[in-house]
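Shown here: the complex without one of its protein chains, the others still in place.
Note that the chains are named A, B and C in the order they appear, and that numbering of residues resets to 1 at the start of each chain.
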Amino acid sequence: MSSQPGGRAASVPLMGHESEPTLFEMSVSGRSSYQLRTTGIPETALKELIPTDHLNPDVVPVAEVSERDLVGHFTRLSHRQFSVDLGMYPLGSCTMKYNPKFCDAIAADPGLNAVHPGTPASLSQGWLEILVTLEEKLCQVTGMGAATLQPAAGAAGELTGLLLMRAYHEANGDDRRRVIIPDSAHGTNPASVTLGGYEVTTVPSNDRGLVDLTALRAALGPDVAGIMLTNPNTVGLFEEEIVEIAKAVHDVGGLLYYDGANLNAILGAVRPGDMGFDIVHMNLHKTFATPHGGGGPGAGPVAVASRLVDFLPGPKATRVADGSYDWVTPERSIGRVHGWHGNALVLARALAYIDVHGGDGLTRVAQHAVLNANWLRHRLREILPAAYDRVCMHECTLSATALKTKYGVRALDVAKALLDEGFHSPTVYFPLIVDEALMFEPTETESVQTLEALAQAIERIAERASIDPEALHHAPQHTPVSRVDEARAARHLIATADAK
Amino acid sequence: MSSQPGGRAASVPLMGHESEPTLFEMSVSGRSSYQLRTTGIPETALKELIPTDHLNPDVVPVAEVSERDLVGHFTRLSHRQFSVDLGMYPLGSCTMKYNPKFCDAIAADPGLNAVHPGTPASLSQGWLEILVTLEEKLCQVTGMGAATLQPAAGAAGELTGLLLMRAYHEANGDDRRRVIIPDSAHGTNPASVTLGGYEVTTVPSNDRGLVDLTALRAALGPDVAGIMLTNPNTVGLFEEEIVEIAKAVHDVGGLLYYDGANLNAILGAVRPGDMGFDIVHMNLHKTFATPHGGGGPGAGPVAVASRLVDFLPGPKATRVADGSYDWVTPERSIGRVHGWHGNALVLARALAYIDVHGGDGLTRVAQHAVLNANWLRHRLREILPAAYDRVCMHECTLSATALKTKYGVRALDVAKALLDEGFHSPTVYFPLIVDEALMFEPTETESVQTLEALAQAIERIAERASIDPEALHHAPQHTPVSRVDEARAARHLIATADAK
Amino acid sequence: MADYLPHTSDDVASMLEFLGMNSLDDLFAHIPAAVRLANGLEIEPGLSEPDVAAIFAGYTSKNTATATKMTCFAGGGAYDHEVPAVVKALASRSEFVTAYTPYQPEVAQGVLQAIFEYQTLISRLSGLPIPNASLYDAATALVEALNMAGGATGRQKMVISAGIHPHWRHVARTFAKGTGHEIVVVPLRDGVTDWESVDVSGAAAIVAGYPNYLGVLEDLSTAKSLALREGALFVVGADPVAAGVLKTAGQWGADVFVGEGQAFGTPLSFGGPYLGLFACSEDQVRRLPGRIVGETVDSSDRRAFVTTLRAREQDIRREKATSNVCTNQTLMAVTAAIQLGWLGTYGLREVATRCARGAHYLFDELTALPGVSPVSTQPYFREFALHLGRSADEVIERMAERDVLAGLSVAALCHGAEPSIEGSIDDVLLVTVTERRTKDEIDHYVTAMKEVLS
Partner (left out) sequence: MADYLPHTSDDVASMLEFLGMNSLDDLFAHIPAAVRLANGLEIEPGLSEPDVAAIFAGYTSKNTATATKMTCFAGGGAYDHEVPAVVKALASRSEFVTAYTPYQPEVAQGVLQAIFEYQTLISRLSGLPIPNASLYDAATALVEALNMAGGATGRQKMVISAGIHPHWRHVARTFAKGTGHEIVVVPLRDGVTDWESVDVSGAAAIVAGYPNYLGVLEDLSTAKSLALREGALFVVGADPVAAGVLKTAGQWGADVFVGEGQAFGTPLSFGGPYLGLFACSEDQVRRLPGRIVGETVDSSDRRAFVTTLRAREQDIRREKATSNVCTNQTLMAVTAAIQLGWLGTYGLREVATRCARGAHYLFDELTALPGVSPVSTQPYFREFALHLGRSADEVIERMAERDVLAGLSVAALCHGAEPSIEGSIDDVLLVTVTERRTKDEIDHYVTAMKEVLS
């Protein structure tokens, strides 16, 4: 029998560490799972309906597995996957907080997920009301005038924001070429700037891990369209000179773009709009707890100051005169940035999350997120000193430089060893301005007992580093696979089961 | 910090083999998860509503955990648990076939699960129709006249059946004392007989693993109320002399009880009623694929021949004159055997399963179940010869006697070693009449590739037995815990976290 | 044709060939032809899942009184409690749902530990040290308690308060036909058990309800002293939600606690699968029915859990077993552990308190209506019975037209068991309020009842 068994669980860490066959290796000609409704429609031969030059002479192979094997396969794969539901996921910059099951239930309601996106507004008033309500609350959270909910993720929000920036300047008849970005910025920022048709000017961070104001002033000029900032920045520090920065940028006629990936730190404490930002994107899949789905979907709404409202993408769900809701396209809209209305079910989850927390709850979210990050930073100060050792916001960027110089144990080794300790690794080697960076974002939903357990795990790892550093280069050992050969994957690409 | 972290995943086999703290060890005073509806009802103090001598002066401690830790805990526990969805579960006598997700969805419909059992028939016609329809189909499958759906499991069905037997004989004014059971019977049979107020007379099996007809005839007499048989029996063999057995028992005025645990083997091939049985229980959680839930719930409907119909438990969902449905209690009913109407949602699942398969599908189910068992028996004949080497039905009882005499490797060792091979163990040391019994029931939903993989795993184990038998006494090694100290558990009972 | 079978016709052919057979029929050839089914089952051919779903949509459309369409004030052992998404998500994890009884502890620590936690919680809520891993439902749990009492005392006489749920009493009667137990029911007066009215001498068990089926809270000390006097086991059938604020069975001196665990995370489910709760005192441990999980260690001294005291059970003890139960209600027990973990210590208190508040609020409103009078003047918890002066069945139908499931007709509930109520029975309605009921819903109930009774 050539094909692989569908009922063997040796790949489930519960029982063994073998690899799981692919769906295709399990496939057996003639086997099937699908069951379709009885339609009663005459079974005319396809070639009588469609000219043969359109019909595929070959059968495209998908897979042929039984429902039982399908279930076994994907259930086993799920056992080979870490997730928030299994344990702490302190990935800096990713805000891997607990995702309430309640919000999943909201999104699973056919009253929301069985609505066709092309349904006339008159027959989908509930959905339009959800979108308008969410927009209002997001504007309140950010201190902005209006928002588009179309962008499907943060990066999509960034590009949308840059196109808004461009449209605004063009409307004012001035064409600008550069967008300023700090050297600590996330990679999507410069990539989006390029796609927005601008040139990137990078400004260095100062020795406090913040934007170097003098360097920024030097970089500013009449050809600067704006600046993209994350505040707190990617190091987890608040840009304390934000007022001066805003003034400097506005003085040259530039706009301030707020990368909201770190919004979780400041909910209810300070608002981008009040800091002087003109354009803000939010990562609902971070701050508002919508699940990451192993890499997506997300949602990256963009809120803007009143002077930019007319340029927002359309059509936009809007409350109209008679109190009902309709699709309206802003006067000078840059146009659609999504095939339909954005990641609607993600948006609904976020609204449910906001409603449960309310203004008071959201404020507590930020307070406890910041408390946790600072507790962890302080707790680990001996082993992994913070790159900039002072009060941080929702995340702390620590450095393994000491371990590296003393024992040759790198940030990567610590990250991998943590897996054997029952914790997901933090973000490593980001931001680029910190040497041997280990960026921890505990989020507000982890308890102090969990933080303490993480700290003790790191203490054990440091202990091991002093005794047997070599062993750490081979961590993890308890996981279904050990360190993987990334170079080989890139050298000889095998992107499908059909690649030879 | 005394209490245990809720966010550490070291107990998840994916990452480690530490033990998972209990809910109580994770508990922290003041922490909580619950959220309740706002009622608007005046918050009167309890002591103004209920006399203080009823109020508990102390607070009963439950646990105090966050929702995030609750989710982490039970998700991690689920990763420490084997299940059909993870792989083959060849437990003989348990019929661990694939449980269709479709049937779960049926049971999750509020249209079924949000109905109060005390709802008047007029307001729950859909439920009554489901019960009547299922009853009819189960009678068709077993060849019986009518059925009760109340018994919550097989054993409850057995006792119900014995009370029906008793009521029948009493109605005929003859009081009988004994019920005959083969020595291969499942333990619930004799236990039920006792609770039914009868004495057990055990008849031996012959050298073909079947009821010894002569011994049976010898045991029969006017004081015999009936006999309980499983056919195919617990060895997985069909009682070929069933016609003679039935005649012999009926001749002395006894009734034949059919233990339907093995009904999966004969669907559409032969029916208990046609074999001469008067009372039949079914295990819907075996034959009709309702999930076992880690030990329950099940459903054990009892179908009877027409002469016993009047004695069935009541009230019974019944189609009445005007075509509507109502609760009717049979004339000489033995009374209720369940607090309400039985495990209704399990019953609904079973009906959905029957509807999907239809008569043709159910017949195939039995054919393929028997095919798989025979294929496996034949495939393993060299290493684990069948106790009775001839065509078996849905399961095969193999013996590890050879391995034991040659290498001192017992059935238990083979069972445990299989866990390390990614397969759940078969049923061991049952039925009692087979030495070193390993009872495999592959069920119809496992593919031949999976059967072959199981066979190869057993070959590897036999190989290891010949090389290093000692190692097998220490299997399993890959599982979250190794062999557990059962003696200690019994010697010093710790049944709760509060036991000292 | 629809099914879940993996075998292709080639598979079947090659497998038969391996067995030296020509057809699937050969596998059944040894079954006497005389009894073989000639023309297959008379059941319609298989339908696809979506087709079957359509059939079931037809059934559900005829269930007009779902708790999602009507506000539920019905109780009587089945309660409309909040079940949050998180509990549904965890309890439906397929590892819990599709596992068998934990026969191989090395790969069943998930279910075993969850049961251990369930046992701990039931022990705390019952105030008794020895819980089991669940029984079918409360009614059959009572039967097991009676069997335990019979075994403990060697006596046959079971003295049961009429305050015990009528269905439980009914079930006890049914099984007594097998065990030969004599069931003596003690009547209620003004909703309270009149223990003096019967001869309890030689009783194996004294059984009381707390609260009783009419919702009334009885002082159980009389019953306890009778049990002590007679050397009988004192069995208390209690509402586990009440343990959030009221005295536990253990505090009342119970030797055995039985109860219905549906309230902990299991939907109304038309009566099943539910959860039979059982716990007893140390000295009855060898007579414990069903499974019990114990803590131990594995060969490398790691904590582990395993089913224990197996020697009591049917598979080993056979006809001498303490009970015949094998499959139980584990999934509901695991669900209860999850739901109680979600509720927590103070959530359970809050739920119990809200039940009581809502019930008393509604009681006051209803008893103020002309012609409505309470069946009992005694204290109650979250449930109460009223004489309406009108057929309860009819009132329920009329209330349903107003989207309210008004309660249970006591006459219907007591089919096959004594209601033990003074005065008329047909007009008695048993009304229940859970924490899910809002003031608006209750006020709507009262308005609707006014209309119906006017």
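Heads up, the rule we're going with is that a contact is a pair of C-beta atoms (placed from the backbone, for glycine too) under 8 Å apart; a residue touches a chain by one contact, two chains touch by 3 or more.
Since this is a predicted model, take the numbers as computed values, not measurements.
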For the chain not depicted, the shown chains it touches: A, B, C
Touch criterion as defined above, residue of A:14, A:63, A:433 or A:472 at the omitted chain: A:63
Identified contact with the non-displayed chain, of A:130, A:350 or A:461: A:130
Given A:146, A:193 or A:249, the one touching the chain that is not displayed: A:193
Interface with the unshown chain - residue positions in chain C: 49-50, 82, 84-85, 89, 94, 436
Sites on chain B contacted by the missing partner chain, in the whole complex: 6, 14-15, 28-31, 35-38, 66-69, 71, 75, 100-102, 104-105
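Operating definition for what follows: only the chains that are shown with their structure count from here on.
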Label of the chain whose CA centroid is most distant from the centroid of chain C: A
Separation of chain B from chain C, taking each centre as the mean of its C-alpha atoms, in whole Å: 19
Length of the line joining the C-alpha centres of chain A and chain C, rounded to whole Å: 46
Multi-partner residues of chain A (each touching 2 or more other chains): 6, 14-15, 28, 31, 35, 66-69, 71, 75, 100-101
Chain C: positions in contact with at least two other chains: 2, 4-6, 11, 47-49, 84, 86, 89, 94, 107
